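One structure is given here, and the rest of the page talks about it.
The complex is shown incomplete by one protein chain, all other protein chains being positioned as in the whole.
Let's turn to subunit A:
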């Protein structure tokens, strides 16, 4: 791998990320998040495709009450737009742009895509039950020393470790 494509030193990247999070807390009083933006997309889709269902379901109506200007007018949607732009810029600077698929040595492209979709579904579902994902609950929770946030962090990483052996064919063995 040539120098240009190299990733940043992880500790340096961590300090950078830590300062971004600290600045967020300092300016807005809240932490970072990610899954919330996907919730906005999910709710918007429901609203557009089946308005009757949207109107009659308490879960969506609660969400609408919290977001009076529509589900897309949410802090996390704007933050995630920033993430997409920021990551794109970083990828462009380090020469990592390009349509690619990354996978373990022993899996086909189809398996990888199906795995990503199923994993995404589980993560999306779990993030709603656990009130936030790795960013919103674990990372931001750790910064403010929230009990629930740090417990969620242990549960995410503990769960993944516990299951890693069963899914080793997806990642390390042929």
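Following the convention adopted for this analysis, contacts are C-beta pairs under 8 Å (C-beta built on N, C-alpha and C of every residue); 3 or more make two chains touch, one makes a residue touch a chain; residues count from 1.
Criterion: contacts and distances are computed from a predicted model.
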Review point. UniProt protein name for the omitted subunit, picking from "Xylose transport system permease protein XylH", "Rhodanese domain-containing protein", "Sugar ABC transporter ATP-binding protein" or "glycine dehydrogenase (aminomethyl-transferring)"?
Key: "Rhodanese domain-containing protein"
Check your understanding: On subunit A, what residues meet the omitted chain?
Key -> 7-8, 10-11, 13-39, 41-43, 45-46, 57-60, 63, 66, 73, 75-76, 78-91, 94, 96-104, 112-113, 115-164, 167-168, 170-172
